[in-house]
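Take a look at this one; I'll ask things after.
Note that one protein chain of the assembly has been removed; the remaining protein chains are unaltered in position.
Up next is chain A:
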Amino acid sequence: MAGKAASVPSTYSPSPTQKKKPTIFKDVDWVRPDGRGFHQCRPAFLRTSAVNAASGSAYVEFGNTKVIVSVFGPRESKKAMLYSDVGRLNCNVSYTTFATPIRGQGSDHKEFSSMLHKALEGAIILETFPKTTVDVFALVLECGGSDLPVVISCASLALADAGIMMYDLVTAVSVSCLGKNLVIDPISEEESFQDGSLMITCLPSRNEVTQLTLTGEWSTPKIHEAMELCLDACSKLGEIMRSCLKEAVSISKE
């Protein structure tokens, strides 16, 4: 390490390094930038109880996408709110300023908070915590593509960790359409070249879709194909999340 440091000049001098422009081919024999198969998801790392102060939290890595979600509550709603016999859900998604290649670009995603809310509200049994509010705060530490699906999956893991009653875990997966190919779990580079995208959030064991968004031009058979791909991936992700929760419990028992 010391030898390496010595060879590096002590002052910073900007030298024109040649950055290769990313080339994405849309042929059939095109290989994804990270060498995955078209229908292969990135390796996932899931961990619950990442934040001590929160009632429940989770930290999730999908490739380079790193997200942390804390859940607070159920706690007393703000005084100004009237009586309610079902609980309230409050969601907020924010990006760190260094999450994106260009600083502060994360503020482009204003709609993520309401989309997280819509994805989760159908899964949570709000009747179990009347008069109170559950706060879900998500922070994207590093943006590496498919941010919203990762945030949603991570949030449901954190909710489960907090012991909030849910009908099922919420899992989310997106696919990008590049030329004729459908690629699952796209990275940022693929997302910037995509011709279309589809995101599904679902309750895998109930086979229910809570949120669905689609951009770009799609024919109906293509939608069928993409939805099947997503739902299959969602159910597999659900199993992984379940085993992560079980593992956490068995460790704490020991």
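To be clear about the criterion, a residue touches a chain if its C-beta (ideal position, glycine included) is under 8 Å from a C-beta of that chain, and two chains touch if they have at least 3 such contacts; residues count from 1.
Here, contacts and distances are computed from a predicted model.
J.: Would you mind picking the UniProt name of the chain not drawn here, from "26S proteasome regulatory subunit rpn3", "Ribosomal RNA-processing protein 42", "UDENN domain-containing protein" or "KLLA0A09515p"?
T.: The chain we cannot see is recorded in UniProt as "Ribosomal RNA-processing protein 42".
J.: Which of these, A:Asp34, A:Asp135 or A:Glu208, touches the one chain of the complex that we don't see?
T.: Of all options in A:Asp34, A:Asp135 or A:Glu208, contact with the hidden chain holds for A:Glu208.
J.: Please identify which residue in A:Ala44, A:Leu141, A:Ile223 or A:Leu245 touches the non-displayed chain.
T.: Going through A:Ala44, A:Leu141, A:Ile223 or A:Leu245 one by one, A:Ile223 is the residue touching the chain not shown.
J.: Footprint of the hidden chain on chain A, which residues?
T.: Touch set of chain A with respect to the missing chain: 78, 80-86, 88, 90, 110-111, 114, 118, 121-123, 130, 177, 191-197, 202-203, 206-220, 223-224, 227, 231.
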